[in-house]
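Sharing a structure with you now.
All protein chains of the complex are present and in place, except for one that has been dropped.
Right after this comes chain A.
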Amino acid sequence: MIVASSKPFPEIKQMLSGFKKVCVLGCGSCVTICHTGGEKQVAELAAQLRLAAKLEGRQLEVIEDSTLRQCEWEFIRDIQGVVKDCDAVISIACGVGVQYMAERFPRIRIFPGLNTTFMGGPVEQGVFWERCAGCGNCIVGTTGGLCPVSRCAKSLLNGPCGGSQNGKCEVSRETPCVWHQIYDQLDIQQLLATMETIVPPKDWTTGMENHPRKMVLEHLVVKK
């Protein structure tokens, strides 16, 4: 899932200054699961906006709404009736949702309420860790199923750096060294010998160095 964190409220307030009628729009998918873009957070952000306006003596009308996914035309079309009369929308979807809204409603200012951060999941209730960097060429089949690109602070491909100690990354005592974990996985799987193989330099053009990327499934394309 996509994990995003809430923007600091002062930043949000600054973005919305001068607007009189604002919609707080949630997304019922990834950001609901990571507790930053669900209906609960819509209510909380709306409450903050109303209170901030009251404290500053401003008039502000805040509308609350949510859609199942902000990255589907059909779903955001359904909320046109809600947002068409608004001056601005603060979208608390991931960056994808904000852009879909902006493309769909060019006459309305669309602002992001979240900072989209990574792809990951909950490791424990309320704690989310990155697990994928979207590099475009997955190698976890050779590393015991654990990804060194996203989980190694340096994205090293041929074992740990010299700073790994007691299973912890030198960048943070909190962060486990993924190569230490990979070693343990390969040991369990009796595949330690594969670590002897030198992995050549990675072709980064399949990944974050090559924007924007596109995927086409010819058998699904429907011309309209």
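The rule we apply is simple: a residue touches a chain if its C-beta (ideal position, glycine included) is under 8 Å from a C-beta of that chain, and two chains touch if they have at least 3 such contacts; residues count from 1.
Keep this in mind: contacts and distances are computed from a predicted model.
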**Asked** Given the options "histidine kinase", "Carbohydrate ABC transporter permease", "Putative exported protein" or "4Fe-4S ferredoxin iron-sulfur binding subunit", which would UniProt use as the protein name of the unshown chain?
**Response** "4Fe-4S ferredoxin iron-sulfur binding subunit"
**Item:** From A:Lys40, A:Lys84 or A:Arg213, residue that would touch the chain that is not displayed
**Value:** A:Lys40
**Message:** Even though one chain is hidden, which residues of chain A still touch it in the full complex?
**Reply:** 8-10, 28-29, 32-33, 35, 37-41, 43-44, 46-48, 50-52, 54-55, 65-68, 75, 78-79, 82, 122, 125
